[in-house]
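A single protein chain has been omitted from the complex, and every remaining protein chain is retained in its original position.
Let's turn to subunit A:
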Amino acid sequence: MTNEINGKKVSATIVVLRILIGWHFLYEGVVKMYNPEWTSFGYLASAQGPLKPIFTTLTAEAVIGWVDTLNMVALLLVGITLISGFLERMGSLVGIGLLSLYYLAHPSLPWLQQLNVEGNYWLVNKNLIELVVCVLLYYYPTGHIFGLTYFTRKKELTKI
């Protein structure tokens, strides 16, 4: 009984976590969508760490437009799936991919000067933490508890 109650509390907390992460992604995506002047050029051009050359090549004139569009679409996708609770595992994977790129472009390595950060980080930063949350959401889907997946689940249960 205790375990069941705790399990419900954990599930509810993860639902909240999922909504908040989705919220964060969606807002970033929407802001970019409504601002056609936005570009990831500065973020990529100032990339640091071992993968800097890769990020720098993404700033090329022929590529940057695609990079910007893909980034925005991916952000919206993660946001919509996590908030709506539909295809959330796919959304979590895309989120993991995006956050890995963000982390690698500006890793919190002690020998690098931290650009545009509002706190102090050593190896671990907020991108990395959010990434691990996405891993959790991937392994612990909650769309059937709160989200569109609830209907498919209910349908299956009714059939039995």
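Everything below uses one rule, namely that contacts are C-beta pairs under 8 Å (C-beta built on N, C-alpha and C of every residue); 3 or more make two chains touch, one makes a residue touch a chain; residues count from 1.
Heads up, the rule we're going with is that contacts and distances are computed from a predicted model.
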{"item": "Hidden chain of the complex, named as in its UniProt record, picked from \"Lipid II isoglutaminyl synthase (glutamine-hydrolyzing) subunit MurT\", \"AtuA-like ferredoxin-fold domain-containing protein\", \"ABC transporter ATP-binding protein\" or \"Gfo/Idh/MocA family oxidoreductase\"", "value": "\"Gfo/Idh/MocA family oxidoreductase\""}
{"item": "Touching residue (missing chain; options A:L17, A:V73 or A:I145)", "value": "A:I145"}
{"item": "Touching the absent chain when the full complex is considered, from A:L17, A:V30, A:L104 or A:V135", "value": "A:V30"}
{"item": "Positions on subunit A where the hidden chain makes contact", "value": "19, 22-23, 26-27, 29-31, 33-35, 37, 39, 41-42, 45-46, 53, 60-61, 79-80, 83-85, 115-116, 145-148, 150-151, 154-155, 158"}
